[in-house]
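Here the complex is missing one protein chain, while the rest keep their positions.
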Amino acid sequence: MDITSMTAVEIGKKIKAKEITVADAVEAAIAQIERVEENVHSFVRIDKEGARKRAEEVQKMINDGTLTGPLAGVPVAIKDNLCTKGVETTCSSKILEGFKPTFTAEAVVNLEKAGAVILGKTNMDEFAMGSTTETSYYGETKNPWNLEHVPGGSSGGSCAAVAAGECAYALGSDTGGSIRQPSSFCGVVGIKPTYGTVSRYGLIAYGSSLDQIGPIAKDVTDCATILETIASHDSKDSTSIARESYDFTEGLVAEVKGMKIGVPRDYFTEGLDPEVKEQILKAVKVLEEKGAVVEEFDLSLVQYAIPAYYVIASAEASSNLSRFDGVKYGYRTSEYEGLHNMYKKTRSEGFGPEVKRRIMLGSFVLSSGYYDAYYLKALRTKALIKKAFDKAFASYDAIIAPAAPTTAPKLGESLSDPLKMYLGDIYTIAVNLAGFPGITIPVGKDSKGLPVGMQIIGDCFQEKKIIRAAYTFEQTKSYEAPELAKGDR
Amino acid sequence: MANQITDETIEYVGILAKLELSDAEKEEAKKDMEKMLDYIDTLNELDTDGVEPMSHVFPVHNVFREDVVTNGDGSADTLANAPLAKDQSFKVPKTIG
C-alpha cells in the first residue's frame, strides 16, 4: 500500500477504519521526504520528531473518539508565512531567521483542531513576492515533474511537496496567484477562496487587501474538505466574513448540466502558449459535453489588472514589511552606528532584491505627490475591474481561464526580467483585486511533459459552483503524479 | 513618455523605506522603477473620472471589540524574539540626542 500516492481524504478514511495508523501515514511521508527532498527542496524546515510525537497524540484522540473528522491524522505541510507557535517561521527570508512566533495562525489552529499532523514549513518566494520560489533566501524549490524547472510561486514549496508525495496536502497563500499558478505548474489542485473566508490572523502579510490562505492537494475532494476545515469567521481578523455556509464539500457533485460557463476571449489571445490554450479548450469542451453551457465573451480591462495590482500590492507591502527593522524579532545587523544606520543595514542585508524592489516601488507610489496619480488611480482601476467581473457573473456561473500563460519555465529564466515575470500573473491577479474565489485543476500536459492547469473563477461566495465544475471535470481524468513521486517501486 | 528616476529620488525613497543601496543597486533600482512606472502609466489610458477608489472589496463595516481586558502579562512572549533586550525592554541605539 503506497500511502504517499493517496489523497488526504483517502488517508483519513484508512486511519479511521484502522487499516493504517497515523504513525504509518507520517512515516510514509517522512520516508518520501528523505528520498526526494534533496532534489526537490520543498521544505525550509522539517520537524520529524515533532510530527512523530504529534502522531501519537492524534492517534490517541482518534482511538478515544475525540477526533472524528476526515483529516484526523493526515500529514500536512504549512507554507512558511503562516505562524506556527514555537516553530521557526521566516517567510523564506533572512530577516526573519530564527523567529519563533508566540501564536499559531488561525487557519493552522483550525487544522490542528481537526487532527492534522504538521510535517514542516514549506519554501516560498521571499515574503510571497515572486512567481517561481527562486527568491527564497533558503534556496530554490524544483518542479517534481522536471527538476530543471521551477515549481511556480510563491507557494511553490507547498505545491511541489504535494506533487512529490512529501505530504498529503499543504496550505498556501494567494496574493496574486500564488496558489493557483504553482498548482498549475506542479499538476495539483489549489483553491484561493473568496477574500475573508479564511482568517488571515497569523498569516504574515504581503498585500493585506489581497492575501488569502487556501488548500493545495491532489484532488478537488481534498481541497473542498480542507477548505471546509480551515475556513471560519474569526473575530481576530476584522476582514473575516461571517458566511452563511461553510459546507464546501456540498459542491462535490459530478453534474454541470445547465451550468453557464464564460470563456473570456481576451484571456486566450497571443500572450498564451498555444499548447496551454489547446489543453484548456479541450477541458472546456469536456465540460460542455457534460452539459455545461459554454459561451465566449469579452471581459475587458484585462491588461490593466497587473499594473493596478503592482501598485496596490507594493504599496501595502512597503508598509507591512516596515516592521522588520531589527528591533523586536528576527535579524539585526552586527555593526551599526546609530538608529537609522541600524535600520538601513538590517533591512538591506535582511531582504532580498525582489522584496527591496517592491518596497521601493511601494514607498514611491505612496510618497508625497504621487499618491493620487498612482495609488488612487490603481484603486479606481480595481473598482472598474470588479465591475467588469460582476457584469460577467450576472451571466455566468463560472469563468474559465488559464492559470498562467505557459507551463513551468526553467530555473533562472524569470528573475532576470522582473516585468516579464510580473506579466505571467495576468490571469490570476484580477481575482485577488476583486476578492473572487478561484480553483486550479490539472487538465493535461504540454509536449515537454509539464502539467497544464485550468483556472475556474467564481463569483464571491460561490466556491461551491467552481468546486462542482472542477469536480465534474476531474471525474474524466484520474490524478497523475510525477515519476519522481513514484520512486522505483 | 518614459519616466525618469533621478539619483535624488532613489536616495529619497531609500530614506523612506530604510534601505541602503550600493551604487550598482541604485542604478538597477532606477531602471527597474522607470520600467515599472512606464508600465503602470498604461493605467492613464483608462478613464476613471467619477470612479470611487475601492479600498475594501466587500461592504463589511463596523467590526468591533468590546472594551474588556482579556490579555494578561505578555512580556515574556513579547520579548521572546528580541535581538537585544535589557530590563524587560527592547534595546535599541540611542534615540534622543
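Chains: A and B, in written order; residue numbering restarts at 1 for each.
Definition applied: contacts are C-beta pairs under 8 Å (C-beta built on N, C-alpha and C of every residue); 3 or more make two chains touch, one makes a residue touch a chain.
One rule holds for everything that comes next: contacts and distances are computed from a predicted model.
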Among "Methyl-accepting chemotaxis protein", "Aspartyl/glutamyl-tRNA(Asn/Gln) amidotransferase subunit B", "ABC transporter permease" or "Multiple resistance and pH homeostasis protein G", UniProt-listed name of the chain not shown: "Aspartyl/glutamyl-tRNA(Asn/Gln) amidotransferase subunit B"
Residue of A:Y137, A:Y169, A:F185 or A:Y201 in touch with the missing chain, whole complex considered: A:Y201
Touch criterion as defined above, residue of A:V327, A:V355, A:L415 or A:L450 at the omitted chain: A:V327
Hidden-chain contact residue, picked from the options B:D23, B:D49 or B:D73: B:D73
For chain B, the residues touching the chain missing from this view: 12, 15-16, 18, 55-56, 60-71, 73-75, 77-79, 86-96
Chain not shown, touching residues in chain A: 82-83, 89, 91, 96, 99, 101-103, 105, 200-205, 207-209, 235-239, 315-316, 318-319, 322-325, 327-329, 339-340, 343, 363, 366-368, 371, 375
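The definition used in the following text is that only the chains that are shown with their structure count from here on.
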Intercentroid distance (Cα basis), chain B paired with chain A, Å: 23
For the chain B and chain A complex, residues of the former touching the latter: 9-10, 12-14, 16-21, 25, 29, 32-33, 35-36, 39-44, 46, 48, 51-58, 60, 63, 65, 77-78, 80-84, 90, 92-95
Residue ranges of chain A in contact with chain B within the complex: 98-100, 102, 195-196, 209, 235, 238-239, 241, 301, 303-304, 306-308, 310-311, 318, 322, 325-332, 336-345, 347-348, 351, 353, 356-357, 359-365, 367, 374, 376-384, 386, 418-419, 433-435, 460
